[in-house]
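To start, the structure itself, in structure tokens.
All protein chains but one are shown at their positions in the complex.
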Amino acid sequence: MNAYAPILVLGALAAAFAIGSVAMAALTGPKRYNRAKLDAYECGIEPTPQPVGGGRFPIKYYLTAMLFIVFDIEIVFLYPWAVSFDSLGIFGLVEMVLFIATVFVAYAYVWRRGGLEWD
Amino acid sequence: MSVPDTVHSLWTVAASSTTQTIPTPHIEYGQLSPMLAVFGAAALGILAEAFLPRRNRYWAQIGIAMAGLVGAFVAVVVLAAQGYAGTKAHLAAMGAVAVDGPSLFLQGTIVLIAVVSVLGFAERHLEPRSSTGAPVDAFAPQAATVPGSDAEKSAARSGFATTEVFPLTMFAVGGMLLFPAASDLLTMFVALEVFSLPLYLLCALARRRRLLSQEAAVKYFLLGAFSSAFFLFGLALIYGYAGTVSIGGIADVVSGTATPTPALANTTANDALLLIGLAMLGVGLLFKVGAVPFHAWTPDVYQGAPTPVTGFMASATKVAAFGATLRLLYAAFPGVTWDWRPVLWGVAILTMVVGAIIAVTQTDVKRLLAYSSIAHAGFILTGVIAMNKAGVSAVLFYLGAYSFVTLGAFAVVTLVRDAGGEATHLSRWAGLGRRSPLVAATFALFLLAFAGIPLTSGFAGKFAVFQAAASSGATPLVIVGVLSSAVAAFFYIRVIVLMFFSDPRPDGPTVAVPSAFTATAIALGVLVTLGLGILPQYFLHLADQASVFVR
């Protein structure tokens, strides 16, 4: 049972932090409501109800979403490496640095060509 | 806290062995250097695209691409000279990449194709200059703009250029170098996608007739993604059958020499996994080579894509995909030859006959060449079916010969132009021989090589594959091949007659004077076509030396 103690402690800490921050915000924050604050939170697009005919979304949203997917999915290779990092040693580190550098090449292109500018 | 022994060892590790080390993998960078040079050039090209000012990009991209390709070619030659094509052939990068004769031969061929293609992509003398006086190439000024919109017009006026085509091409070339060398199915799948995705994009980038170009890209993309999904499911089934995806491991399991395990005994009891898996892998590969019945995309994509891209795609994709097909059938599945050979017989016969017959009815030069490329895929398949060493060397030789004829032919197509861009309708080519004898004669030479007339590379290639097929007892296949060659020769000769023996139309197209780039590309095409036609022995010998797979 001892082996599971850290997990329980971590769970308790996480719950305490979550409840604590919500409670702190409610207790200490100023309460000035407006329309935007009362809306349901959805990133990028207008929340429901949608206008007749489906409405139009700004295409910027899709560009950002696609960039997010590409860069996000690269992380998938980091997990197996991170799990066995200590046994792969310096070789794994070098290979991973090469991989990240390659990803950053794409990032530099997106950044310089204005793919990250919202307006 | 005791773990019952029956629990699977996958997700449980005994608590005492947390410090166990995985044997460190090692990667032979030297032996992978052809691919690394090309991918490095691609990444550098992206950085140049990001940080260089617009006016410097064109020359920088050509320099980077050429440097990468020359470096890759030198690396291939050095590796071959060190004996990796023969005695030292082995598996690099933990068994993922085979460095052997077929790999190096095909990689050399693909790199040379890429050099000629980059020359074609760099051509800026054919299109009229933009209003600011900047020379423009065959690609859309700004691919993101809607065709016919004000944004497109203003981009065209400012002389913008999509110099991204060079890095995209380099990524495609890198994938193509990896594809025939891949020694496990996963590497093969990743390489397939790495070279396909840039090609989908390149198809959509034509400057003129952008609707056709975008349509070609959509068709190519949807069908390509469909076929690679088949390839992936085939991969999964083969993995299920053999418990491994490495070419050598699969061959061992198929031939029954692998170490038996309970799981293997269970899965290999069911041949359905093996046969359906192999069939689905075959669908993915035959789609890429454009064999009937997986050819439907070929004419539309060849017609709609920018012509330099069509030339690149028609030659390099075929080389890479046939290389992978050879490795799969000869190195991984020789144990089930009797199962796949009859199917490939049917595919080869259909491909030759359908390609040759439908080509007769075509009225557009690019579609004509597309159907001719389908017929040629059939001819190459007869060499694949031979299933002997002569078959491998014949296919290697045919691929080299065919790809330079194709590059040259499509380069000539870019020269014949009228006000709307390239004049690809065959009727517009009437009397071209009177107006511009040199260009017409060059095109006629390429057509004769396609037809397989002696003293051209096409004859030597066809002779080699048919001989290999006949020596393995596939005589009916050879007869069908010769007959459909005759049908194919009919429409090639018809175009030649049209060019030389009919009167030029008064409003006919003009032949543009190209820059040194396209001129060099066409000259190289002519040189290789004649060289491989007149002196095939040397190259056949080279291909013969390079025809042993390592696994």
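Read from first to last, the chains carry the letters A and B; within each, the first residue is number 1.
In this section, a residue touches a chain if its C-beta (ideal position, glycine included) is under 8 Å from a C-beta of that chain, and two chains touch if they have at least 3 such contacts.
The working rule: contacts and distances are computed from a predicted model.
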{"item": "Protein name (UniProt record) of the chain left out of view, among \"Hydrogenase iron-sulfur subunit\", \"Putative cell division protein ftsW\", \"NADH-quinone oxidoreductase subunit K\" or \"succinate dehydrogenase\"", "value": "\"NADH-quinone oxidoreductase subunit K\""}
{"item": "Absent-chain contact - pick from B:P141, B:G304 or B:G323", "value": "B:G304"}
{"item": "Contact with the hidden chain (one of B:Y200, B:W340 or B:W429)", "value": "B:Y200"}
{"item": "Residue of B:S158, B:T267 or B:Q545 touching the missing chain in the full complex", "value": "B:T267"}
{"item": "Which of B:G83, B:P128, B:P147 or B:P454 contacts the chain that the document leaves out", "value": "B:P147"}
{"item": "Absent-chain interface as seen on chain B, which is shown", "value": "8-10, 143-144, 146-147, 186, 189-190, 193, 197, 200-201, 204, 210-212, 214-219, 221-222, 225-226, 229-230, 232-233, 235-237, 239-240, 243-245, 261, 263-264, 266-267, 299-300, 303-304, 358, 361"}
{"item": "Chain A residues that touch the omitted chain in the full complex", "value": "59, 62, 66, 69-70, 72-74, 76-77, 80"}
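Everything that follows uses one rule, which is that only the chains that are shown with their structure count from here on.
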{"item": "Rounded Å distance between chain A and chain B, as computed from the means of their C-alpha atoms", "value": "39"}
{"item": "Residues of chain B defined as touching chain A within the complex", "value": "1, 19-22, 24-27, 43, 46-47, 49-51"}
{"item": "Chain A residues touching chain B - in the complex, by the definition given at the top", "value": "3, 84, 86-89, 91-92, 95, 102, 105-106, 108-109, 111-113"}
